[in-house]
Each structure stands twice: as structure tokens, then as C-alpha cells.
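Here the complex is missing one protein chain, while the rest keep their positions.
Naming follows writing order (A and B), and every chain is counted from residue 1.
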Amino acid sequence: MWIIKFLTSSIGRKLIMSLTGLFLCLFLVVHLIGNLQLLIPDGGETFNRYAYMMTHSPLIKIIAYGNYFFILLHAVQGILISLSNKSAKSQKYAVSTNANSSWASKNMMLLGLLVLAFILIHMGDFWFRMKAEGGFLGEGWVAMLTYEGIGEPVANLYDRVVITFSQLWIVIVYLIGLVALAIHLNHGFASAFQSLGLNHKKYTPLIKGLGKAYSILIPLGFAIIPLYVFFTNL
Amino acid sequence: MIKLESNIPAGELAEKWTNYKGSMNLVAPNNKRRIEVIVVGTGLAGASAAATLGELGYNVKVFTFHDSPRRAHSIAAQGGINAAKNYQNDGDSIWRLFYDTIKGGDYRSREANVHRLAEASKDIIDQCVAQGVPFAREYGGLLANRSFGGVQVSRTFYARGQTGQQLLIGAYQALARQANVGKCKIYNRHEMLDLVKVDGKARGIIARNLLTGEIERHAAHCVVLATGGYGNVFYLSTNAMGSNVSASWRAVRKGALMANPCFTQIHPTCIPVSGEYQSKLTLMSESLRNDGRVWVPKKKEDAVAIRERRMKGNDIAEEDRDYYLERRYPAFGNLVPRDVASRAAKVACDEGNGVSPTGLAVFLDFASAIERYGKAEAYSQGNTSPSEAQVTALGEAVVKSKYGNLFQMYEKITGEDPYKNPMKIYPAVHYTMGGLWVDYNLETNVPGLFALGEANFSDHGANRLGASALMQGLADGYFVIPYTIGQFLSGEIRTPKISADTPEFMEAEKAVQDRLAKIKNINGNQSVESFHRRLGKIMWEYCGMSRNAEGLKKGQQMIRELRAEFYKDVFVPGELDEYNPELEKALRVADFLELGETMMVDALNRNESCGGHFREEYTTEDGEAKRMDEEYTYVAAWEWNDQGEIILHKEDLKFDNVELKTRSYK
Partner (left out) sequence: MKLQLKIWRQKSADSTGRFETYTVEADEHMSFLEMLDVLNETLIHEKKEPVVFEHDCREGICGSCSMVINGRPHGPMQGTTACQLHMRSFKNGDTITIEPFRAKSFPVLKDLSVDRSAFDRIIESGGYISVNTGQAPDGNSLPIEKDLAGKAFEAAACIGCGACVAACPNGSAMLFTSAKVSHLGLLPQGAVEHSARVQNMVNQMDKEGFGMCSNTEACEAECPKEISVENIARLNRSYMASIMGSEK
């Protein structure tokens, strides 16, 4: 069938990488805006309310599962493409050089795997524990609060974030993950547009500039949170 | 003596080809499907012929020694392709292109062939545009032209400095299309080592698979050679390293005739030799002479100072420069034909005014073009009093847009910036007008053996005009052979598929294997390359830009001795049954050693100066070439018989439409 032929062709497979990648870029923005609410000095109320909203909206749920799916698709497809590309190169050169291309562009799988590992750690830290609350890990991981206007107890995730990020080794792990993410995005953002066939003398420099800015600002934004929490709770 | 029948159709010159096409024998489509044609060579002529024959329905087997048809040396042609389109409204016409070509060739080509070439030229441009050749265009979207040496109209179509590449890619793609539908089968990395004749007709070839060394027999109803020229007999030339005469020469050894082999073109604008290790010479397109001015210092002491690197070209004051082409040939100036420009450079250097350390170079200067363009550009931008720096910057930009890739090429090779200092150039062997003798049908004297493009002798006489080689290659391949091959093949429609297992093929195969073993088993001490280099020096010294009887006799003797030494002392490493470039080279050099002698004999026979053939004994009082029309208005076609004797056959040239005049570009 044409659609299968398309999606399994070299260009089709790159298209999948590109579209999922760009979706995840969008997700990062939303995720960052949400998480920056941790920095509001109101004892975590804004953030906890936001977290409650996110965990209790059916629409968000659907998007969230879409998001997990895209992460998996992006990762699995990326690994498969990299492996297939490695086999298309019979042998490495005796002299290796970075003179013709950036290091990031040639190491996207390595960077991607680091990011994936980071995502798993991150989800294990928060998402999984949250899901497991009341389950086989027992209760009490997170304290419950009540907020005006919400008719049931609200989890004090803010508190958990503070506890987690008060540990130096976790902050370091996060920083490593975010650096990998930054380098990954540094190539990935503009690359996604190129794979979509969007290259234009006028606009491409803009996209490339935007990509560089994005790849620095977004991970930096995320990094502020553990650093801020860590240093304010010393 | 073999009677050479040119088979030129009767009638008025301008109607010959049209009438002939309308009355010649055809091969019906159902018969074409049964007929096989071998095409050797995939340059402009070969690729275009193979593609067109495939389109017509013939089964074509195409051979190239390259790894891909696209690498044939047509790819390196820079300047352009002529066509009598008269798009510039400057008075061009088929007649004028015909006349310029006949005159440029110093009246040593066939009127009818040249007229046909001029007629086909228009169709070539149309065909190439339709194939997607990205010719240069004007702002209005129409095709652009420039002018070339030896003519006073602008009729050259071009694609920057890579016209040959673009045209070849067009032909290669047409060939690829036929390969895709199975009408053309491409045998890459196969070299033709012999022609096979059955009952006197060319019926196939023996080829060596260059990867495995396997000797293969290939049969067909006829054989088309489009294997280019033999400029590499001079070792140093602008030809590619692999360009060779072997396919043509093997045909000569099977009875075909080599016509006018001494007619070689020395191109005036090449990058000078820099040392003993030099392997080839690089051409700078003739189009540069549109804007560049050629000069040497007037004073010998200035020339010596430049040679010793104490002075630079720019240090020489305007009044101390000798713009010798403008001085000697005011009408054409820097755009005189190639042979005239080359000889003038040689004269300037022989007088001691050469400007490279070897003394063998002249300047090609763009300073005045940069100034002229810079002023015009400044003016068009509304700046009526630009500073000198502004003029230079603007002028350099214009020159860059016209010749950027050539300037870049020059800088890469020499390490000097041609925008700031004048280029140094010197003539080098570039093209061979001589080649296999063919009749009007492009058929050699061996029935069923055709020769196209540079491999034949027919259209350029004693000198080729710039941008005409591409024209001829494509005219032969696209518009001539597809018709004229029918004259032979229409008589073959009852001939069944030719078998490659007949005694004739077996014998030819055996002969090739014996020849290979013989050369391999010499097991001497000298490399193939060293013989080639020595041959080239002999050729350049005695059969180069100017020749004399004494030198030619000496040269012939030296080549014979060198050939004898070759068969005693050459060393070919590696094995016969493997990928072995040294072996390939050895076979080619062996053939050059025979061709070289034939060239000396031809040059010695022709007691006149015409076009690229300049005999010192035959000059006018002011040193220009002196033709001897009474005695030498003929094609000299040479037979090389089994005893190694070189025998002359003549085809008289008749000029019914143009009057033979002394060429004057003054």
C-alpha cells in the first residue's frame, strides 16, 4: 500500500522523525511553562493547582498518551534509522574529522539515548511515583492538601519537587540530561524543518537561529528549576 | 591504392543533406528490433549516437573503459557549442557557420560534411534544451550567446565554463533512459582491444573486462567508434589521462585508414608546464580571450626580470608591453583562431620574451577588462565618478560572474590570484582534427565500421574553431549517424544475429591474448609511463607547433627506436587476469608508438603549412602559414599494413562553393 511504502521509504522514515520531533519540541515549551510555576513563591499553590488540573483533564490525558507514544516512536525509529545508517557505512575512516559537520549531527542517537534515559529517570522520579501512589509502593509518598475551589484533596507535588531537588546527585543527573537535550535539539530543531523539505534562502537562516536559541533557552529554563530549588534549600 | 569514395550526394550544397535524407534507404521498425549495433565510447558522439539508435529501436551495446559513461572526456569542454541560430541578429546563418568552419579549417575539410554540420547545429541546441541542459540565459529568459575565436558573430551557446559537462550529462541521461528500457546495454570498464571483421565487414569487437581481465567477444551487425582523439600521443595535453587512440588504431590495423593524423590543434590558452613531474595540462577556456589581452614585455630585460621573479607583470609600464596579437592582427585582435594565436605565442617566447621561469609563457591580462566593466557597472549604479578602488571591485565582480570558475581553477593550480596579477598561459596540445577516414555516411573504408566525433577526420580540416567540437560530436551522434547507418544496415536486414563464436572471433580473441601475454612477458626495467613521456617529448619537439622536414625524419627514426626499446624493456606489473591499470596503459602506449610514427610521416608528406600544421619551410614573407593548394588540397589517408609499411591514399577535396583564399585575420 502506498502509505506503507511511503512511511518505510528513507524519506518517509525521516518524516516521522521530523514530525514527532517537532511535536516533542512543542511539548517541551508547554511543559516548561507549567513547571516554571514552581518558582512562584506561594508555597507551591499555583503549581499544585496546575498539576491537579493536568492530571484530571480527559483532554490532557489523551494528549499525554499521544505524547508518550511520540516519544517512543521517535526513540524507536531513531534507533532503527541509526542502526541501518551504520550498516550503510561499511567501514569507518582511519582519520576522523569534525571539519565537515557538527559533532551533534553525527551523534544524535547517542544524545537521544541519553535524553531517553533522562526521561525515564525523570518519569520514575515523579510521574511513576504519582501513578503508583496508593498502589504497590504504598501510600504516603506525597502529602495531600486542600485548596479552595477544588472539592477533593490535592497532592502536594511541589513539596516532592523540593525534596527531590535538594539532593545534589539528582540535580547533577538532571543537568547532564538537559545538556544532552540541548545538544540534541541544537541539531534536531532545524534538521526537522529540512527533513520536511522546508529550506528557503530567506527563512532557513531564521529557522536555524531560532533552533539555536530554542536549544539553549528551553533546557536552560528547565535547569533553572533544580538549581533554584537546590540553592534556595541549602 | 584503395579508392576512397566520399559518397557525397549530388545536388546543390544546401540541399544535399535534405535530399539525401529524403531518399536514403530505411530500416523498418520490425527489422530494427533484430539488428544489433556496437557503440564504443560514451562521450558526446558515442552517448548521443547510442541513445538515438536505441530510441529508433536498434539493440545497442555500448562500451566504455570508464566506470561510468558520464566520465568521458567531452565532460571537460569548457567554452561552448556553436549553432547558426542567429538569435543575436548579428548576421549569422548556416552559410556563415559553414564558411567560417571551412575557412577556419584552412580549406582542408569537405564542403558537404561541413555544410551538414552547420545545418544540424540548430537542431542540437533545440534537442539539448529539451533534454534540460541549463544553458546560460538572458534576463528575458532566452538563450544567451558569446563569441569565440576566428568568427565575427556571437553564436556560441554555453553553460558557464562547463558546457561540455552539461551537454554530456544530457546525452548520458538520454543513454540512461535507453538503458532503463533495455534498448542500450552498457558495458562499463570494458576496453575494446580489437575489431573483428567477418567477410570484410565489421561485425564485432574483442573487449577486455578491466576488472577481471577477462577477454570477451562481442558481435553485432555493425560497429560505431566514437572514441575521441589522440592528443595524448604528446603525453602532455589537455586530454584526460585515459584518452587514447587504441580503438581507432586497432581499426587501422584491421584495414581502416587514418586521415590527416598530423593535423593537431595546439590550444593557445593553457596553464604552462611547471615541472618534470607534470602529468597533464589544463586548458583555460578560449572564452577568456573575449576579455583578456595577451601580451609579453617589449624589452628582453623586463622578460628576464619576470622570469627570475624580480619583477611582476603589473610592474611593466603600459608602453613597455607588446600586445602582439592586437599589433599583428588588428581585425581580430585577441580573437584570432587557435592555431594563429598559438604560433604567435611561440614566436614571442622564441624571441626571448616569455614570462615564466621556463621562458614558455605569455600574459593573459584582465586589468583593462576589469576597468572597463567596473566603470560601466558604476555608471549603471548611478555613480558617475567612482574611485579607482570602486571600479576595480565592481569590475572584478563582473569578471567573476563571467569567468569565476576558470579563475578559481587557475588559482588552485598555480597558487596565484589572476584578479590581481595577469595569468600566465602557453599553448598545449588540445584536439586532433585528424582521425579515421570516413565517407559522407561517417563509414570508414571498412564496411560496417563507422567513426564519429573527434575519432573521425571529417569536419575541421587543418584547424578547428572554438566551440565546434561539441557541435560536431553531437551532430554526428544525434543527427547524422541515425540516418546514415541505415544505408549500411538496410542491406543487413536478412543477416541473422551475428555469432561471436565463429573462427573470425576466435582468432581475434587469440590474437589479443597473445598480444597481452607478449607485452606482459617482456618483463623489462622501464615503466610504461617513462616510454610515454619520451614519446611525448619526441612528438612535441619534432611534430609540435612547428615542423620541418629534417626534424620529422629524425623524429620518425627516434620513434622507431623507442618502439623497439619498448618491446624489449617495458615492465608491466601485476597480472593479466586482474584489475591492472598499468597493463591498460601499456597497450595504449604501444598503439601511440605506431600512431606517432604515422603522424611524422603525414607531416613530412604535407609540404605546406595549413591550420595546425606549420612547416617552417612553407611560410609567407611575414611569417604566416603558406598553403600549397595546387598540390595538397587532398585528404591524406594512411594505411598501416601487416609489414608495418605506412601507405598513402588520397581523397581529393573539391571546393565548388567557396573560393580558396589565404586566411587573413589582419
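FYI, a residue touches a chain if its C-beta (ideal position, glycine included) is under 8 Å from a C-beta of that chain, and two chains touch if they have at least 3 such contacts.
Keep in mind the model is a prediction, meaning the values are calculated, not measured.
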{"item": "Which of B:6, B:82 or B:162 contacts the chain that the document leaves out", "value": "B:162"}
{"item": "Sole contact to the chain not displayed, among A:146, A:199 or A:232", "value": "A:199"}
{"item": "Sole contact to the chain not displayed, among B:20, B:98 or B:135", "value": "B:135"}
{"item": "On chain B, residues whose C-beta touches the chain left out of the figure", "value": "48, 51-52, 55, 66-71, 73, 75-76, 85, 87, 123, 125-132, 134-143, 159-160, 162, 165-166, 169, 172-174, 176-177, 179-180, 186, 188, 211, 240-242, 274-275, 277-280, 282-283, 408-409, 412-413, 415, 478-479, 482, 525, 527, 529-530, 571, 573-574, 578-579, 581-582"}
{"item": "Interface residues of chain A (partner: the chain not displayed)", "value": "2, 5-6, 9-15, 81, 84-97, 99-102, 105-106, 108, 187, 190-191, 194-199, 201, 204"}
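Methods note: only the chains that are shown with their structure count from here on.
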{"item": "Averaged-CA centre spacing for the pair chain B and chain A, given as whole angstrom", "value": "63"}
